[in-house]
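Only one protein chain is missing; all other protein chains are in place.
When the chains are written out, they are named A, B and C in that same order, and each has its own residue count from 1.
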Amino acid sequence: MTELSLKINGEDIAADVEHRLSLADFIRDHRRLTGTHLGCEHGVCGACTVLMDGEPVRSCITLAAVADGTEITTIEGFDDDEPMSDLRQAFHENHALQCGYCTPGMLIAARDIVTRLPDAEEDRVRLELAGNLCRCTGYVGIVKAILSVLDQGRA
Amino acid sequence: MKPAKFEHQRMTSVDDAVKALGEADKEIRVLGGGQSLGPMMNLRLAQPDVLLDLSRVDGLTDIEEDGNRLKIGSRVTHARIEDGEVPGTTGAYMQFVASGISYRSVRNRGTIGGSVAHSDPAADWPSALLALGGHVTAAGPEGLRTISLDGFTVGPFSTGLGFDEVLTGFELAVLGPGARWGYYKVNRKPGEFADAIGAITVGAEPRAVCGATESAPFRVPEIEQRLSAGADELSVVDARNILEEHDTGFDDYELQIHAVALSRAVKRAFE
Amino acid sequence: MPDGAMGQGIGASVLRKEDKRFLRGHGRYVADIARPRMLEAAIARSPVAHANGLKVVKPPGDEARVFIADDMAADGVEPIHVVSKFPGHKASDYPHLATDKLRFVGEAIAVCLADNRAAAEDLVAKTQISFDPLPPVVEMLDAVENPPALVYDDWGDNVILDSRFEENVDGINSAAVSVTRSLRMNRQAVNPLEGAAVLAEWDPRDERLVVHSSSQIPHILKNALCECLGLRQSQVHVIAPDVGGGFGYKCVLIPEEIYIPWVAMQVKRPVRWIQDRREHLVAAANAREHHYSVTLHADADGTFIGVEADIVVDSGAYSVYPHSNILESTMAGRTLHGPYKFSAYKVRSRAVATNKPPIVPYRGVARPGICFAMELAVDAMARQLGREPYDLRMQNLVPGDAMPYKTITGGEFDSGDYPEALRRAGSLINVAAVRERQANREADGCLIGVGFGCYIEMTALQTSAAARAGLAAIPGYEQAHIRLTPDGGLEIGVGVQNHGQGMETTLAQVACERLGVDIDMVAVRHGDTATSPYSTGTYASRSLIMAGGAVARTCDVLGENIRRIGAHLLQCEFDDTRIEAASVVGPSGNVTFEEVARVWHRNPEELPADIDPAGVEVTSGFRPKPDNSPFSYATHACIVSVDPELGQVEILDYVISEDCGTIVNPMVVDGQIIGGALQGVGTALLEESRYDADGQPLSSTFADYTMPGSTQLPKLRLDHLVTPSPLTEYGVKGLGEGGAIPPPAAIANAVNDALRGFNVEVTETPITPRRVLATIAGE
Partner (left out) sequence: MADDGERSAKGIGARVLRKEDARHLTGKGKFTSDFKRPGQKEMAFVRSSVAHARIKSINKPAGFENAVFTADDLSDLKPMRAPSKLPGYKASDYPSLAINKVRFAGEPVAVCVADSRAEAEDIAQLVKVEYDLLPAVTDMLAAKAADAALLHEEWENNIVFETFSDDDFSKIADEATVIIKREYRMNRQAMNPMEGKAVFAEWDDRQDQLMVWTSTQVPHLIRTGLAEFLDLEQRQVRVIAPDVGGGFGCKALLQPEELIAGWLARKLECPIRWVEDRREHLVTGANCREHHYFVTLHATPDGRMLGLDCDVTVDAGAYSVYPFTNGLEGAMAHGNLPGPYDIKAYRCRTQTMVTNKPGLMPYRGVARPGVCYAMEMTIDALAREIGMEAHEIRMKNMVPESAMPFMSIANKHFDSGNYAKSVEMAAEMIGLKEIRAAQTEMDTEGRLTGVGMGSYVEQTAHGTSVFSSWGVAMVPGYEQATVRLTPDGGLELRIGVQSHGQGMETSMAQMAYEVLGIDPENVMVTHGDTGLTPYSTGTYASRSMVMAGGATARACRVLAERMEIIGAHLLQCERAEASIVGGKVVSGKGEVSFAEIGRVWYLNPDELPENVDQGGVEVTMGYRPEPDSGAFTYASHACKVSVDIETGKVKVLDYAIVEDCGTMVNPMIVEGQTYGGATQGIGTALLEESPYDDMGNPGASTFADYMMPSATDAPQYRIDHMESPSPFTEYGIKGMGEGGTIPTPAAIGNAINDALKQIGAEVVETPFTPRRVRAAIAAAQTNR
């Protein structure tokens, strides 16, 4: 077991966990923040994306032990976040989700796009999204939603 | 799947890591960003007993230009390179390569040193850096040493690092303002591992690398000679003919796409 | 009448289906349910009976784990409003957590949360409470006549409702003989062995509150949660899992059922609260406390003319949802007459507020009190007239040939032979033999007495009566939801709650009676607002009448659809089919329900064209027509021995002759009656929630509060009359509560019979040795 102390969604957390525990399983099973989903556990699908110190990372291939001392934000931690609020509304209006499983990771990736690449156009948005798989929507609504938030920002 | 049991040890210095590696009586691995090792452990394809975590070790995250050498710490992430922290033409080249590695959320954690030390043949840095030229710096029981990038990658998951050495960084060639480079990757989808890589730099001397092979990336002297002779293009047919002379084990399709990759890398370099 | 001939239908003493899990320790009570990251609650409660100026200081550093009334108010939580349409009723709010004023010891003030109960109790200890004490209102008669304070400042007095029930008042004047007695039944706690318990969690997926509560009325609790917390009906899911006894205590809302869910919503984690015994004995000492000044008027030959009474009911500090704080006083006032014929009636009944826990309808509801008052008055009259109490009763009971009988207060007895029940009880107890024995001194110096208690119990309160009483939950058509499962079994959903009454068995028996399905193939689901149709729940001895009726009616609808499929498979006319032993029987053969179920679920290509698309899943309902309640009745008789030196009372023999109409499961009926009777013995002899002059409870552990044990009652002898009610399916009448009604009366009458040589009478329950000796001493 290894001791951790980190911040999740603003809350200070101390825990004692197995060395091999992934950050994703720590968030889900130990902290019961089940909005972070596991879609492949080998770093490809993006469903488990969370922010670590403000940057999106794959929580499935990041050890909980490595997250010691960091600040984690999960999908449950964006209540007062403006870009996320805009994205949520845009996802809703553009039918950017169906089953909802990829949605938390998709939103966090989308937030990274709209904050890091304010000038991105459709091709760039698609390229940046390539690491987040959605099996339901064909990405139509997701791309539209992100572009609409980018457009708002540029207006 | 979940990883088999291991012990995660936080290192505070490179020396501690070297010491731990030297004294190990079980399987021990150095953990960089963990973005390659993580999936392999999750699939239980890798089952190390001990992981040495270098994230608390100072001094491995620096980028500095030192005359005609560009020093890059092993723990510099792909994302930092993508974001343009490496200066000059070399930086532009590396920025292009970095931005094609996997996805942003992986690039935020994955490190250049980890990638080269892990030595997956389909990864970008072993080919890209070989085309750039320079040295790997490694810390071992005897202290630091430098190892030429030429020949450093031996094969899949196999490098010139000793069992008790830690890769600490790179000293890379600086491409001048007029230098040319081209990097072309054939893969099925953005972010996926490469099926073929063609990497070309034309700085002080041209370097051409055929990557994403079954084994280590290799330099293609015939192409380098043509470039030295002033060629600014390479047809796919010519590239095929050249590669056929190498012992690659390619089937027709693999030969084709590696030829295309080299041909298009040359084309990009001179566009 | 069905006779249980099928072996499992109505009338069969089928062994209980629910036993299996309990015998293996696999019952599932609220305290057995845990959730990851659950917090436990402990409650800071009022240490005083009456005070104002309440101030609470949360423990520094743990403010986020402690919640008080201000927090709830800030969130817009509504207090419990209990409306009554009764004219003159003084309405009051029941705050979930005390606001400015404290009105009884044990009133909840702050909820403290921690990872475990002990740590939560540590927080309780660290929560600072201050207040300005007020004189407490402890004694109900003082509260009326000489109030030391007002429980509600704006009322002007402490009388919640002053109601009068008067018919032919002048008729009383013709009486030749009158006896007057002043009688008191003291306060009790209901004491189910599982106390109250609540586990609440907010389900963020469905934006829904999920509440597990040890409740008899899950749907009503859901209504209350919606009202108080401002949630939509679709946002509340209430589950009453296994409930370790209720007896009425759990058929009303308690504040914890509101504030624990609210707190869970605030902390976004599951929160559980388990009432401990001390909390129960202090904060839930809430039953039975009545005072009667009763005068019985009769002709010289003993024929009753009229009854006159002044009843005071100590209703405690607040009004409970949904049954209010006037249910007892009005029921007492309206039905003091019991099973007797009267031509004049003059009763005043007052519900009074005091600084004690709010009164709840404990098993029997008011009737143990009125039965005690009336039956003691009858014995007093008998002694006055020099008659056998048995004979006097026989003379005045409503006779069988008078049924249906309109009572003097407007009720209607549906059926029964009241004198016959008395006759049978008399013959079982053998009064003559007692008299003979009394003629000789007992070897141990004890005194022997015989006593009777007769009662009627209106069961299954109906729509119009409940509406007249102005209750917040008016029962209407009770519903059942029944589906045929793909293997030919039945799943029955009912909105009542089963907590010991054996309804998982008896309702299956009703379905078996109707459709012939083996009860092992019938699953009865209850206590869950999601899996069951709406119901006001289990109280008023209503469940088997109402839910049983609904099951029967719904089986009929389902049976028709099943027959339609069966007729098609048998290639015969619908009218030529009938249902027998879980098969559709036609002229040329049978098809089993299993086969019908297969066709509906798996091979609908074999269905007839005229099938009702509603299929094999049906919801239907039942209400007696006309909208009246069936009356159960019984006579209890007992022989006691009183030790005149120690004042101890021992029950030597106890017989019950009862009529609850058609009996669905005799074993379950006997079990209910015996269990009720022993609770009545507790009321008569043992149980009392005592208060000192400051309103401090003196009975806060089982060391101070004596519960009846296995030695208190000898083997009961039971006799059943069966007069089917004309109002209900199969003629069933309710019977869950009745056993608890007459024991205080019968036992007190027996004690008084034993003490008649001293020319004294006990007039107050429990009849403790101290009270007996005081009585003998003439104090």
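Methods note: contacts are C-beta pairs under 8 Å (C-beta built on N, C-alpha and C of every residue); 3 or more make two chains touch, one makes a residue touch a chain.
Just so it is clear, the structure is predicted and the values come from calculations on it, not from any experiment.
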Touch with the omitted chain, as defined above, among C:463, C:590, C:648 or C:712: C:463
Contacting the left-out chain in the complete assembly, out of A:6, A:107 or A:150: A:107
Candidate in contact with the missing chain, chosen from C:7, C:204 or C:445: C:204
Residues of chain C in contact with the chain not shown: 20-21, 24, 26-28, 34-36, 203-207, 223, 226, 232-234, 241-242, 463-464, 466-467, 472-477, 479, 481, 483, 485-487, 489-491, 521-523, 525, 530-531, 533-534, 553, 557, 600-605, 607, 611-623
Sites on chain B contacted by the missing partner chain, in the whole complex: 1-5, 39, 43-44, 186, 188-193, 195, 236, 252-253, 256-257, 260, 263-264
Missing-chain contacts mapped onto chain A: 18, 20-21, 28-29, 32-42, 44-45, 47, 74-76, 88, 91-93, 95, 97-104, 107, 122, 125-127, 129-143
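Here is the rule we use: only the chains that are shown with their structure count from here on.
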Whole-Å gap separating chain A and chain B, where each centre is the average of the chain's CA atoms: 28
Rounded Å distance, chain B centre to chain C centre (Cα mean): 79
Multi-partner residues of chain A (at least 2 other chains): none
Sites on chain A touched by chain B in the complex: 2, 18-20, 22, 25, 41-43, 46, 49, 52, 55-58, 60-63, 65-66, 68, 109, 112, 116, 127-128, 130-132
Residues on chain B engaged by chain A in the complex (per definition of touch): 1-8, 10, 31, 34-35, 38-39, 41-43, 51, 53, 55, 79, 102-106, 108-109, 189-191
